[in-house]
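Excluded from the complex is one protein chain; the other protein chains are retained at their positions.
Chain lettering (A, B and C) follows the sequence in which the chains are written, and residue indices restart at 1 in each chain.
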Amino acid sequence: MNRREFLSAAASVGAAGAARESLAALAHGTQSGAPAVAAQKLDIHTHHYTQGFFEKIRQNGGHFSFTTDPNGRPIITYDGARFFGIQPPMTDVSKRLEDMDRVGINVAVVSLSTPNVFFADAKGQPDVAKMMNDAYADLIAKNPKRFKAFASIPMDAPDAALAELHRALNDLKLNGVILLSNIRGAALTDPRYRPFFQEANRMKVCIFLHPMIPVASEPFKEYVLGPIIGFPFDTTLAVARMCFDGMLKDFPDIKWIIGHAGGAVPFLMERMDSGYRDFAETKAKIDQLPSFYLKRLYYDTVTFNPYNLHLLRDEVGADHMLMGSDYPHLLGSIDKAVSSIEALAIPAAEKQRIFGGNALSILNNV
Amino acid sequence: MNRREFLSAAASVGAAGAARESLAALAHGTQSGAPAVAAQKLDIHTHHYTQGFFEKIRQNGGHFSFTTDPNGRPIITYDGARFFGIQPPMTDVSKRLEDMDRVGINVAVVSLSTPNVFFADAKGQPDVAKMMNDAYADLIAKNPKRFKAFASIPMDAPDAALAELHRALNDLKLNGVILLSNIRGAALTDPRYRPFFQEANRMKVCIFLHPMIPVASEPFKEYVLGPIIGFPFDTTLAVARMCFDGMLKDFPDIKWIIGHAGGAVPFLMERMDSGYRDFAETKAKIDQLPSFYLKRLYYDTVTFNPYNLHLLRDEVGADHMLMGSDYPHLLGSIDKAVSSIEALAIPAAEKQRIFGGNALSILNNV
Amino acid sequence: MNRREFLSAAASVGAAGAARESLAALAHGTQSGAPAVAAQKLDIHTHHYTQGFFEKIRQNGGHFSFTTDPNGRPIITYDGARFFGIQPPMTDVSKRLEDMDRVGINVAVVSLSTPNVFFADAKGQPDVAKMMNDAYADLIAKNPKRFKAFASIPMDAPDAALAELHRALNDLKLNGVILLSNIRGAALTDPRYRPFFQEANRMKVCIFLHPMIPVASEPFKEYVLGPIIGFPFDTTLAVARMCFDGMLKDFPDIKWIIGHAGGAVPFLMERMDSGYRDFAETKAKIDQLPSFYLKRLYYDTVTFNPYNLHLLRDEVGADHMLMGSDYPHLLGSIDKAVSSIEALAIPAAEKQRIFGGNALSILNNV
Partner (left out) sequence: MNRREFLSAAASVGAAGAARESLAALAHGTQSGAPAVAAQKLDIHTHHYTQGFFEKIRQNGGHFSFTTDPNGRPIITYDGARFFGIQPPMTDVSKRLEDMDRVGINVAVVSLSTPNVFFADAKGQPDVAKMMNDAYADLIAKNPKRFKAFASIPMDAPDAALAELHRALNDLKLNGVILLSNIRGAALTDPRYRPFFQEANRMKVCIFLHPMIPVASEPFKEYVLGPIIGFPFDTTLAVARMCFDGMLKDFPDIKWIIGHAGGAVPFLMERMDSGYRDFAETKAKIDQLPSFYLKRLYYDTVTFNPYNLHLLRDEVGADHMLMGSDYPHLLGSIDKAVSSIEALAIPAAEKQRIFGGNALSILNNV
């Protein structure tokens, strides 16, 4: 499905907008007597792997170890703390398509989750990134109507990072980039990454910000608190730093999708604004309230909770929400991805934007 | 302000939409570091009169009489029931502009309230309509940036109705039409009005449906219940009949703005749907749930109540809400028109559509 | 189930309140480690009839006629307009209990719907009321845990009205009274009914206000608009008159339950307040904003619509909402009665009050 096909579908069901010319066209469709046609559904938070990827992690060693959980299922630990459980559909495309069909998802925008390529050091990252981006391009070539993908970037190898960004978006035609909330412990605001973001801004890249376990992981070891609590914390910290550090101000054309409904960003937005009002230290690099920048970001719906989804809709708007599932990871749910949005008592046009319209408006190469 | 100027303003503040091409342009503006520019505000429910109009009513007599209320203010009664209190700003343009400036309203889309031209019979209506439409065109000519207008139509004179529709929209360049919820007691679904609606549909006319007191006005005589309760009832009845009668289905290109937040339509929408599900009689002329048609209508915000405004936003969407004041009538409020929307805890982009973006997308000749 | 049993159940699930002594007790239950126990569910808007009742209407004639709808089902018309469709469970107790069990309703608070006893004149009403109230007392005696009932009152026979009120509540131990929104065309504010309301206030009676078709029924003849639109209109008009006439002020101890989520009262509450602010005529008999009185009323949930239910919760509070089904009438739904509340994203304690806690706090003889 390309943009034109989507709009043709969307036009029948009433996705509206402020731009008059489009509205005129849409209104015609909206007001025809024809029954509504279902809009396309894209899942922008879903993870696909290859056996070769897991093999690379195993060979690499370091912080990461393979072991099993209390139920005997294979998991990966980071310094002993569980943060990744391996599920069969992670590498099984036909099982994935079956699940997508069951819940009515048209397109999976796949990406490489934690640890992404960052289990490897600067030297090793480029090869892993190339291998995975090629695998994604191959997946799309075989199922062009069912898959899109975010590229992985070897951030610690500056030249390779830029080269892979260009190759992935310009040659492989992937649809954006995935980054983690910290890069081997470094903040995204680290000056060494600035040239990458400068170029991403120039290219108007869509970047999916995915959580990583916090650098100080010790407090999260028990009760799987790493993924449950540490992930949203690290996401929030990464966004807060980019905001106060001026990155969101300086690179306004990057389209950021923040995973897991923003971690805790939406709930702490007001506190960041209060910080800006009350502390001179926070005004060094920005000249608007943090919420000014934070409301321009996009947030996935991987929370599945009506209270959170309503908060997002009221605070940042349905135009800034995108459906995600975190499939096939634990804590994720491809069923709830769709049903949690369907269940909201909000206008159908807003649901359609969350299901797919917004994604198609910010992804690259659509 | 024309459409282009509005969009240029809106682009800076983030009014988003589903149409990709526009979004691309808008997104650029949205994400620039520049502070937000306030969008334009249009008041689509506000009434302007001339002394000549009141004189015509007085000469006409019939159901209508001039008298005074308990506070000594001039009022008009219908069969003895109060339904119109005369206020100085009704004919005082400079007082009106002063009030608009005070609350930040850029454009008043004026119209002729009850009894509109319908105090006169079929023979008398065309002259009153011409007189008033000319007066409105004159008002706009003198203040092109501050006024737009809905034309009055002599509905009971079929040929004159069509002629005045063409003259008002094509020659005078007025911005739509105002109709009452009943026309001298006749329903808008009366077959005699069908040719008018057929042509209005062809011309994609924006029609502002304004309440009239119910035909059986006796139960509303006490406590000013005519305007308080009778008005929203008659609006609701008119819309329900147009819906079940198939008019909304057959004439999908008319852009209806329903006054006073739809009367009670939004609160009774589900009951109309239940009626469609349960009674064969309701399916004779439509083939979708009533809500399918009712959610395509537009609703003004002349309720000022956060509960009602939230219900509208959740049920029909901010894209289908338009700011109104009912100025300078009692029960109306030009202050609350703006403040009631400002006070909503919803995204700024949605407020901007309610303030003006939606109006500019459906008014004629903008 | 009596009040004590309910509270003992409710204590386990956390129905909270402002009264400290009760809270202390409740908190203990709330915070025990025990899993939540489901609270009791009462349906306060559900109708039970006897064959004898339909026979009385048939014998009486007058405005009411028996005929069939387009699907061949038996219906009653009022001056030719459909307003009552006869369904088997109306007289079939075992079918009703089966449906209650299916959806988890513990207690049906049955009542006699339109035309209630008011198809008969003042002379005939007392006998019909006695017959039906006895039938209800009998139904409860046979199923004491599953039924409660509102008594019918022969309002047009003043002495009999008071006598039946005393008999029904004091002897038969029925749980309140049902009244229609108009009594054979007379408003409830008619002075002739004042002695009844005076005594009802003294006795702190719970009165269920049920809609009747408007006196001027002509505009509602098509598309079953009588029940769909006329019912909520007449409810709204009745409440508005009682409010402005001072009845709600003068008789504050009557506990009013307004059927069908208040008709359109919740949506028009602000307009009534605006009327009070703007018109001297509205202040003759009350000295608070209408909403002051209207928020003290109770509203059933026979709308099933999440938008309306949220509006009610936000405007009058979950403490003033009571579950109803309008079973087994068309437009009603015993399934939606429960599921529409279950589906709300609100605290469980509020749902329990809507399901039953509020009813038990205002019904008589519990």
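In the analysis below, contacts are C-beta pairs under 8 Å (C-beta built on N, C-alpha and C of every residue); 3 or more make two chains touch, one makes a residue touch a chain.
Note that this is a predicted model, so its numbers are computed, not measured.
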For the chain not depicted, the shown chains it touches: A, B, C
Hidden partner chain, touching residue among A:V110, A:A264 or A:M321: A:A264
Of A:S111, A:N175 or A:T282, which sits in contact with the chain we cannot see? A:T282
For the chain left out of this view, which of C:R96, C:R167 or C:R353 touches it? C:R353
Touch as defined at the start, partner being the missing chain; which of A:M272, A:M323, A:I346 or A:L360 qualifies? A:M272
Counting contacts across the full complex, list the positions on chain B that touch the omitted chain. 306-307, 310, 343, 345
Chain A residues that touch the omitted chain in the full complex: 69-71, 82, 187, 214-216, 218-220, 222-225, 227-229, 232-233, 236-237, 240-241, 244-245, 260-261, 264, 266-272, 274-275, 278-282, 284, 303-308, 310-311, 314-315, 330-331, 333
Hey, which chain C residues sit against the chain that's not shown? 3, 7, 10, 14-28, 30-33, 35-36, 249-250, 252-253, 255, 287-288, 292, 295-296, 314-317, 319, 345-350, 352-353, 357, 360-362
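We adopt the following convention: only the chains that are shown with their structure count from here on.
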Nearest 5 degrees, what's the C-alpha rotation angle taking chain A to chain C? 180
Given over half shared residue numbers means same and under half means different, the chain B/chain C interface is same
Approximately how many whole Å separate the CA-defined centres of chain A and chain B? 43
Could you put a whole-Å number on the gap between the CA centroids of chain A and chain C? 50
Centre-of-Cα separation between chain C and chain B, whole angstrom: 35
Shared-contact residues (touching 2 or more other chains) in chain B: 314-315
